[in-house]
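Note that one protein chain is taken out, while the other chains of the complex remain in position.
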Amino acid sequence: MNSIDYDKASAQVRAVFDDIMASRKVADVNNFWKYLANEPRMLRHVWASLKEIMGPGHLDPLTKELVYVAVSITNNCDYCTASHSASARAKGASEEMLNELYAVTGLANMTNRLAMAYKVPVDEAFKPK
Amino acid sequence: MNSIDYDKASAQVRAVFDDIMASRKVADVNNFWKYLANEPRMLRHVWASLKEIMGPGHLDPLTKELVYVAVSITNNCDYCTASHSASARAKGASEEMLNELYAVTGLANMTNRLAMAYKVPVDEAFKPK
Amino acid sequence: MNSIDYDKASAQVRAVFDDIMASRKVADVNNFWKYLANEPRMLRHVWASLKEIMGPGHLDPLTKELVYVAVSITNNCDYCTASHSASARAKGASEEMLNELYAVTGLANMTNRLAMAYKVPVDEAFKPK
Amino acid sequence: MNSIDYDKASAQVRAVFDDIMASRKVADVNNFWKYLANEPRMLRHVWASLKEIMGPGHLDPLTKELVYVAVSITNNCDYCTASHSASARAKGASEEMLNELYAVTGLANMTNRLAMAYKVPVDEAFKPK
Amino acid sequence: MNSIDYDKASAQVRAVFDDIMASRKVADVNNFWKYLANEPRMLRHVWASLKEIMGPGHLDPLTKELVYVAVSITNNCDYCTASHSASARAKGASEEMLNELYAVTGLANMTNRLAMAYKVPVDEAFKPK
Partner (left out) sequence: MNSIDYDKASAQVRAVFDDIMASRKVADVNNFWKYLANEPRMLRHVWASLKEIMGPGHLDPLTKELVYVAVSITNNCDYCTASHSASARAKGASEEMLNELYAVTGLANMTNRLAMAYKVPVDEAFKPK
């Protein structure tokens, strides 16, 4: 499917694009939104969720971008890794921080499988009370 | 395979257990290490890596625990989710922070697949220079 | 490894190619089969399975193509997403249907992780009797 | 974390629970929602998305449940497999249909990896015009 | 769904069960086959594929069991990890071999993500000629 640019978008899609641009103080939306615009209902829901959850909350915005990068690497999503790495840099991530993040992501993927291989039982201390 | 307790462990394994206990200021190692002790070489490497990368560095220790939880959820590893959630709490994560983390993890898994479904091309602005 | 075209294929491989072309009423097999021909035993088994399961049965053929697309997106398989999306379109899927399918696939990947994060216990009502 | 029952829920959470019960004509919400209620913002977004996308649209509701089951199996999510299998049965899926669905899901996971193993190039015919 | 024991199985299913028992020289089939018997067509195809590919070929049978275990751990499939570990032991795998296998599986899952994180370009030397 093709991407949908602002000038070809429906009023419904434009309203979401306008909100993205205003919220992020950018002059255009990135490709993800232009493709997702093929499903205007989902465009609206995804934006509403991201706007609220990725914005101010209990975790600082940079931490959330780093988590996003780690999940995207784990799932091998090139687009999401690239876009959220860019967001992380824009929010202050240094190259050293990203390199350490990649290391943590690699380690987690390794120890996840070691725990699965040995079927390690959850320690009593880790169980919720 | 069975877990290997300290009193049945080889000198080589005990040396790693001792270092874990000293570094973490705990009286015993958790189950993950007791099972991994079945492969003493890997026990040594995994501990050496985690000790260095999860310790002081460019990202704060809590952020790294949160990243670990997000990857473990994505891979559906119950043990790692439980153990690193416990570590995150010990390092200051509130329930609100963990709930927000789960939300970010869920969203990332969703948008990863939407980006894959549409084969969204990476924006020029996201490409490394 | 290279793909194996009909004119270079063994009699064993040609027999499978012939059956694919006859069953699907096409003049050539697609790339998947030409590569899989490097392992003639597997070529035969995969084709036999797909021919029977993806053909007439308890689910209509279009539904099965849509399921195939959703799994392929989840696994990030570009080839399978492209080929089964083409099959879905050939069997009547509209762009609106595919867009909705992508949305469902994204949502399932999100709620899968939320259920894992919270370790939600299965409701009694969902347990098989 | 614990599940949040209706009588302990905030007004905000109750509003979502009420809408789920009214939409689905059920007397209580299932466990997934009671756990997700720990993150009321996400509860609201997930329900809003599912309500709209899984409801009437371009694909029939049963097809969407079957897709959901296939993705949940692929991700090894027991809860989601159980809950959406129950929904599929409630919407008319026979045991024969579910068995065939499992077969398709298994085949897709196999051919996904064969396509990845051979790095099969996408056929010209499958490329979007 | 329930498992289907030999005495309740159809003639079609019994024929497959008989062949499994004869091929493996066992008095009963294991649970996997009893559940898969709910979809007799898939039962037949899966058995035919496994019988041929996992039997004598270009790789020795133990190597193939070890590969099976590594993939099953990566996918977090408890049943398959347990059953193929048992098969590996029956074919001569020592505990030391399995421990080393788990280490390799863990390492591969780690370096896979590091390669994805850095988007490492494939070396010329690795490209097929």
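First chain written, first letter: the chains are A, B, C, D and E, and each begins at residue 1.
By our rule, contacts are C-beta pairs under 8 Å (C-beta built on N, C-alpha and C of every residue); 3 or more make two chains touch, one makes a residue touch a chain.
This structure is a prediction, so every number in the text was calculated from the model and none was measured.
Looking at the complex as a whole, the chain kept out of the display touches A, B, C, D, E. One chain is missing from the display, and on subunit E it is touched by residues 1, 3, 30-32, 35-36, 38, 42, 46, 49-50, 53-54, 57-59, 63-64, 66-68, 70-72, 74-75, 77-80, 82-86, 94, 96-97, 99-101, 103-105, 107-116, 118, 120-123, 125-127. Looking at subunit A, the residues touching the absent chain are 76, 95, 98-100, 102-103, 106. Residue-level contact of subunit D with the missing chain is found at 73-74, 76, 78, 81, 102-103, 105-107, 109-114, 116-119.
Throughout what follows, only the chains that are shown with their structure count from here on.
Traced through touching neighbours, the fewest hops from subunit B to subunit E number 1.
Taking the definition of touch as given, a chain qualifies here only if it contacts subunit C and subunit D alike; those chains are A, B, E. Common neighbours of subunit A and subunit C under the contact rule above are B, D, E.
Rotating subunit C by 180 degrees superposes its CA atoms on those of subunit E, with the angle stated to the nearest 5. Comparing B-E with the candidates A-C, C-E or C-D, the pair whose contacts agree for more than half of the residue-numbered pairs is A-C. With centres computed as the average of Cα coordinates, no chain lies farther from subunit E than A. Each chain gets a centre from the mean of its Cα atoms; for subunit D and subunit E, those two points are 28 Å apart.
Looking at subunit A, residues 1, 38, 41-42, 46, 49, 53, 74-78, 103, 105, 107, 109-114, 116, 118 sit in touch with two or more other chains.
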